[in-house]
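Only a single protein chain was left out; the remaining protein chains are all shown in position.
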Amino acid sequence: MTSHSITHEDEFRAGRELSLDHRKLGMWLFLASEVMFFGGLIGTFLHYKATVPSPESAELDTVLVGINTFILVTSSLMVVLGLDSIRRGNRRGLLTYLGLTALLGAVFLGGQGYEFVSLYGHGITLTSSVFGSSFFTLTGFHGLHVLIGVAWALLTLGKALRGKYSAEDHVGVEAFGLYWHFVDIVWIVLFTIIYLI
Amino acid sequence: MKERTPLVIVHVTVALLAAGFWVAQNVNLMPAEASTRAALVDQLFRAMLGLAAVIFLLVEGLLLYSVLRFRRPRGDEGDAVPVHGNRALEIVWTVIPALIVVVIGFYSFRVLAASETREADPIVVNVNSRQFSWSFEYPAEGVTSTDLHLPLGRQARFLITSADVIHSFWVPEFRVKRDATPGQIAELLVTPSRLGTYPVRCAELCGVGHASMGLTSQVVVESPDDFQRWVEQTRALSGDPVTAFNTLGCNGCHTLAAAGAIGVVGPALDGIGQRAASTVPGQDAATYIRTSMVKPGDHVVPGFADNVMPRDFAQRLATEQLQAMVDFLMAQ
Amino acid sequence: MTSSSSPSTHVASRARQYVMVFVALAVITAIEIAMTQTSIPASLANVFFLAFSLAKATLVATFFMHLRDDSRIYTAIFLLPVVLVLAFSTLMLMSAGGH
Partner (left out) sequence: MTSESIAAKPVPAWRRYFGWSTDHKVIGLQYLVTSFFFFLVGGAMAGMIRTQLLAPDSTLVSAEAYNRLTTNHGSVMLFLWILPVLAGLGNYLIPLQIGARDMAFPRLNALSFWLLVPSGLLMLASFFVGAAEAGWTAYVPLSVAGPDGQTLWAISVVLLGTSSMMGSINFVTTIFTMRTAGMTFWRMPLFTWSMLATSILVLTATPVLTAGLVLIAMDRLVGTLFFSVSAGGDPILWQNLFWFYSHPAVYIMVLPAMGAISEIFPVFSRKPVFGYKMIAFSSLAISLLGLTVWAHHMFTSGMDPRLRVPYMISTMIIAVPTGVKIFSWLATIWGGKLRLDTPMLFALGFISMFLIGGITGVFLAAIPIDLHVHDTYFVVAHLHFVLFGGSVSGAYAALYYWYPKITGRRLDERLGKVHFAANFIGTNLAYLPMFLAGLLGMPRRVVNYDPRFTELNQLASLGAFLLAASVLPFLYNVIVSWVSGPKAGDNPWQAKTLEWKTTSPPPAHNFDMPPVVTEGPYDYGEAAQGSLTPSPSAAGD
């Protein structure tokens, strides 16, 4: 029994020598594959943007989506401030900032829902044109990631309420944060290629 | 042993090169060369085959020699003399293949550039494909045919497209293929260099009729005079329902003796004139045949797949053309 | 990461840095939206938009995702697919020009 408990502590020694935490490494590898997934969808969108004229894109409301972008960027700030709190042992701060993150994520989704509904009102739908198909698929998959992120934020919040995180142990918060910032980065790119260019 | 090693290496190298040279000179695995491109491609292929033979014999020879020569003596449980690597050797077997690859790449590029050079006054042929047949349209000559006739020695400029899924236009004797992609027009240049009749195949899986697609078409390379004669004959026959039947692509799926068609994807049409009246209650023969052409989904003959027959004959054919085809089929 | 038992006094807050990064992100976004309302020629504006987008993504990855302080291995894992996606998208756009 004793030798087993020693090996248990010793298990990730190679990772520590490289200053790698296995949970964070797993998260980064997952994000790397997510980059490729969105890369496939982004490549599709750009290809059609270049080959098929899309007069519908004039209906896009850049200002509304710009505000939504601002909201998502703000939510990223909330995550790092939450992480900063727990790193200094401030659990109350973590709870507040995680709650704000989930709230801002939900607001972003609301904004996106509003945008989708108004585009459908203009006759731009998933099946109306190649632009519609690639626009809704790309932003829809991003929205799905935000939705999962909100659920994850609430889950992390629940764990934080039960006192799972401390100044020494907060990799769970960090892993969630990596995911959330990644979703933020994807949006920064999508905002540029869909709405600005 | 040690002093003999360089000599052995020289002997083996000479023998391998001689074998490769012999293979390049004497082994022909290709069908007839019927285009100028084919001659270039075959030269490249034979050169690569010679190189491949050298590498193949070298590796398999070393493998076989090692297996025979370096067997563990019975009862010897010890290890062999350890060798972890040899910098010079490793550089050699990295650099030599790299050089070979560069040479092959350069040679391939030369062949590609030479075989895609435009010549003056090409004959333009629109290659139209659909499930499961080819039709060849000569815009300048004003004729359309299921066979591809080409004058010897004059560059042909194919403009290849598809009406439904991806097909691939392949004439093995020309050594080239090009995908027929719907919504796109692909260009292909070929200069026929040998008189004769050659098959044309579809190389890209296109559905249930993929294997038989092209069996009703062939490539005929003929003298410019013969070609001119063929154009005039074909033009004279252009109103003929048999020609229409074949150029519309009906022969890709249906059997019809009068048109020489042997397709099996759709129902056979021999005797359709008699059967048509009694196939669908309440429809006379002419109505049934007309409906089957313009709305093929209404009555699918049992045992055959729906959604194979094109849906667009009502748009593609003028009223009188449609009527002529119905009359033609009624007489079968 | 410190293993001190009373971390609250030892770990300095990075909130200031985070807020500064956030302000930079917000300002860039504001400039972008403002630019869409002006009549700068599209080709010129697009260069700026791409540069802004790259800058914002880099700021988030570097500071919010801590790539600056963490092991370089994480950076490599993230950059390899980014480079591949850039190459893939460029080639997709090039082949779009071919038709």
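Letters A, B and C mark the chains in the order given here, with residues in each chain numbered from 1 onward.
Please note the rule applied: contacts are C-beta pairs under 8 Å (C-beta built on N, C-alpha and C of every residue); 3 or more make two chains touch, one makes a residue touch a chain.
Everything numeric here is computed off the predicted structure, so don't read it as measured data.
The absent chain, not drawn in this view, touches the displayed chains A, B, C throughout the complex. Of the listed positions B:8, B:89, B:257 or B:331, the one in contact with the omitted chain in the full complex is B:89. In the complete assembly, the contact with the undisplayed chain comes from B:211, out of B:211, B:257, B:301 or B:331. Where chain A meets the missing chain, the touching residues are 2-4, 6-8, 10-16, 18, 20-22, 25-26, 29-30, 32-41, 43-44, 47-48, 51-52, 126-127, 129-130, 132-134, 137, 141.
Touching the omitted chain from chain C are residues 73, 80-81, 84, 87-88, 91-92, 94-99. Touch with the hidden chain on the side of chain B covers residues 29-31, 37, 40-41, 44-45, 48, 52, 55-56, 59-60, 62-63, 66-67, 70-73, 76-86, 89-90, 93-94, 97-98, 101, 104-105, 108-109, 111-112, 115, 164-166, 168, 170, 172-173, 175-179, 181-184, 186, 199, 201-212, 265, 305, 307.
One rule holds for everything that comes next: only the chains that are shown with their structure count from here on.
Taken pairwise by the contact criterion, the protein chains fit none of the simple patterns, being neither a path, a ring, a star nor fully connected.
Centre-to-centre separation between chain A and chain B, using Cα means, comes to 48 Å. A separation of 14 Å divides the Cα centre of chain A from that of chain C. Multi-chain contact residues, meaning those touching two or more other chains, occur in chain C at positions 99. Here chain A touches chain C in the complex through residues 18-20, 24-25, 28-29, 31-33, 35-36, 38-40, 42-44, 46-47, 50-51, 62-63, 66, 69-70, 73-74, 76-77, 79-81, 84, 87-90, 167-168, 177-178, 181-182, 184-185, 188-189, 191-193, 195-197, going by the rule given at the top.
Residues of chain C that touch chain A in their complex: 3, 7-8, 11, 13-15, 18-19, 21-22, 25-26, 29, 32-33, 35-36, 45-46, 49-50, 52-53, 56-57, 60-61, 63-65, 70-71, 73-74, 77-78, 80-82, 84-85, 88-89, 92-93, 95-97, 99.
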